[in-house]
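Heads up, this is only part of the complex; the chains shown haven't been moved.
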């Protein structure tokens, strides 16, 4: 995942959806360039019950 | 005949050709470029740049004339004059600087430039009779066609004398009292409006029922209103039959089968541009064509191996930035990279007054493609910056998918909207949704706030309307 304290990289619509879903973006793996969190990353995370994926997952 | 060999040979030094050559040179590809006229092509010499220079000067003169009549800002001047010969010299100075710059960039990239007209022998051989020096045969591994386009002539009114092409209109010998513009596409309107601002009586004749017929009606409405307000006379649904010095342009109203004449000292024929495919041996390659232009695939490959084509010679949209992007794409492929020309969007800008920008799909196009979409427009009349610029006409419109709010297109009409094209293009390429733009902080006060508000309006959350 990302470095300690580093801000998750996600667009405003992803950030807002995470807030609406009550999910912590810091726990979501970003599959996009530069580790950007895409909507489908958020979907996958939500489908997994909002659990952090294993490191590197 | 002297023979030389190169890896890439580019025919045409317009934005397509020169960018391809620069990028190939940067990537270490041995590259030659042949240009018969002037580096920079249509764009720098007789297109984008000189037209925008003339438009800028015309706007400055119109402001001066308005101020002479007394302005709401409290500014007043007397006796505004324009020396059009000086305007043309100023414009020529810009062209010279830019074309000189292109030469320097090509040199810096190690590209060998040959000045002369290329004749295609076969897909790997081109001959040139340079303006200076002996004839040359160039053998290449890759041939790139970037020969551009030329203005379409009307058989009833060939270019010359009083009948202007856009090229003539950009270097006028005089300011006519009356100008008839044939064709209300973007080139005809840009120049027609500029001439009106220069004080000329301008009449526009267009065969379609609308101005800018390739744009949707809602978008062109503010342009139509501005044309009318400026005193430009429009004859829509009309075709031109010919010209004589005594009566002027012979026009027929097609629906009413009425004939009339429009007296004019000069006539600008701006009825389109044709891909430049003839007169230099291209036929001998027997390339697949698509109508009038060379057919290409998503790699900018023609039907013949290692023969590529970019820019206006490959058809619509005939725009300089498309030609440049294609040029880059081909250069990188020849340098061994895997590339495709598949942008999400190619912006198109009309530098009319008001300006028009279209990026991606219009609401009509999206619906025609069977997409369930939403659209919303935010008017500049509700934008503070527009008020302070005396530019409250027009709007920004956004089109998005209804299901996931993915943005499909942006359109804008208004003074100065050309510079919003950067944000439009970037948001399309980044796959932005309405929420992304609506929840990005846009600087106050700017016209760009209308971009954010249009996105918010599509979401039912507009703040300032």
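So that you can tell them apart, the chains are marked A and B in the order they are listed, and the count of residues begins at 1 in each.
By definition in this document, a residue touches a chain if its C-beta (ideal position, glycine included) is under 8 Å from a C-beta of that chain, and two chains touch if they have at least 3 such contacts.
Every value quoted in this text rests on a predicted model; they were computed, and no experiment measured them.
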Whole-complex copy numbers (one chain of each kind is displayed here): A x1, B x2
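To be clear about the criterion, only the chains that are shown with their structure count from here on.
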For chain A paired with chain B, centre-to-centre distance based on mean C-alpha positions, whole Å: 42
Chain B residues touching chain A - in the complex, by the definition given at the top: 404-405, 430, 432-436, 438-440
Chain B contact footprint on chain A (complex, rising order): 11-13, 16, 39
